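Sharing a structure, written as structure tokens. Questions coming.
One protein chain is absent from this view; the other protein chains keep their places.
What follows is subunit A.
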Amino acid sequence: MSGIHDFTLASARDALKARKISAVELTNAHIDAIERLDGQLNSFITRTPDQAREAAKASDEALAKGEGGSLCGIPLGIKDLFCTNGVRTTAASKILGNFVPPYESTVTANLLKDGAVFLGKLNLDEFAMGSANLTSAFGPVENPWKRKDSDAKLVPGGSSGGSAAAVAAGLVLGATGTDTGGSIRQPAAFTGIAGIKPTYGRCSRFGTIAFASSLDQAGPMARNLQDCAILLESMAGFDPRDSTSVDTPVPHYEAALKRGVKGLRVGIPKEYHVEGMPAEIEALWQQGMTWLRDVGAEIVEVSLPHTKYGLPTYYIAALAEASSNLARYDGVRFGERVSASTLDGLYEASRAAGFGDEVKRRILIGTHVLSSGYYDAYYLRAQKVRTLIQQDFLKAFENVDVLLTPTAPSGAFAQDEKPTDPVQMYLNDVFTVPASMAGVPALSVPAGLDARGVPLGLQLIGKFFDEETLIAAGHAIEQAAAFHHRPTIHAGVSA
């Protein structure tokens, strides 16, 4: 074994069970790494080393007795959108102030029940609104990857940018993310890690701060799909406190890794060959097809005719919901309040001070598309198109088992290359949004580096509740791609 930072979540789990390493050792090593590296990366908003050490100690006691759940002693990071009992939860917004929830989200409660050790709360775009982790009130997250030829600070993608960066840099063995239109998959691709957006309804939304309720879905982010599978199995499950969670058994996802892809029909949606896509993304996509074909899958071209409407309808549906979901941040009951002499004044001052520009922009758009006189033209039409997009997928899945696409139209860009036009920024989500709109599961796996040495990901989209096939196909790509590159900033690399 070369070092404590070479563990994957799975190998750490096995080493803990075998008592080759203690949970305290493992946790301390990660706390040290955070202290060393996170000043630069800024992937954590709140660190909880003391609680982590306590939990690690308890894990060791359980392990010594041959007890402990599937994640006993595993150090994780939690996207700061999940409410954590007694630990400040910010959604990367000023408006929540020092809000400390007196309750635990179902997803994090599930992880804790299985013995996970939480190292803290991870940075994100404010209220998960962004694709570059540049909108956080707690500052941007830096991607641990660097271009070969430059020291420019790259973005980690978003909104789960802190999760992605922390996993990629080896600060945590895995992290929770949430994905509304690509917020797990795109940052996973930008940081050379794996991430799964499960089927809508697979993980409970209870206790997760809402962005767009009909799209938000929690999922795992980790170094590889085996780690993601282990995390997903813990996170998923029916929750009577979330009416949109689905009561269907949680499979043993890790076992799906061994399934192989022989005879699997892999669809290539022709509409994803978008104009202006860099040649190296196109080439990587072709490479992905070849890899899968080489291990026995069949590549089939399919059509998702409404793909081009995905992005605009997403930005209507998601922002309409967001404008309503964020109404509760009003300075009345919790979070930051800016006093004023009237109630309306209090709302205006609190929300003006508490929300960042991107959040305000999205609330305004969302409010507009729901307004009387615009509802039919925007919201209602978007809902109809959403149904058509979903039908596209259902139809395609009559013929194929999974779909293969690039995850994002580019690799990570530099913080100062951020497009000035916000709509240009929204194009980052062009490949990830349609699966979110349809509610089907999707994942991203690292598949290679671009010409400047920055990771690129491939996306697989699956049938409703068929995460297992997705994991099997993703693992085939992982094996073929043999992606063992390390980012410049990594806990295992002596700085």
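Quick note on the criterion: a residue touches a chain if its C-beta (ideal position, glycine included) is under 8 Å from a C-beta of that chain, and two chains touch if they have at least 3 such contacts; residues count from 1.
Going forward, contacts and distances are computed from a predicted model.
The complex includes a chain that is not drawn, and of the options "Putative transcriptional regulator", "Aspartyl/glutamyl-tRNA(Asn/Gln) amidotransferase subunit B", "Branched-chain amino acid ABC transporter permease" or "NitT/TauT family transport system ATP-binding protein" the UniProt name matching it is "Aspartyl/glutamyl-tRNA(Asn/Gln) amidotransferase subunit B".
When the omitted chain is restored, the residue from A:332, A:364, A:377 or A:451 that touches it is A:332. Residue A:320 is the one among A:154, A:302 or A:320 that touches the chain missing from this view.
Per the touch definition above, the residue from A:242, A:271 or A:298 contacting the chain not shown is A:242. Residues of subunit A in contact with the chain left out of this view: 82-83, 89, 91, 96, 99, 101-103, 105, 205-210, 212-214, 240-244, 320-321, 323-324, 327-328, 330, 332-334, 343-344, 347, 367, 370-372, 375, 379.
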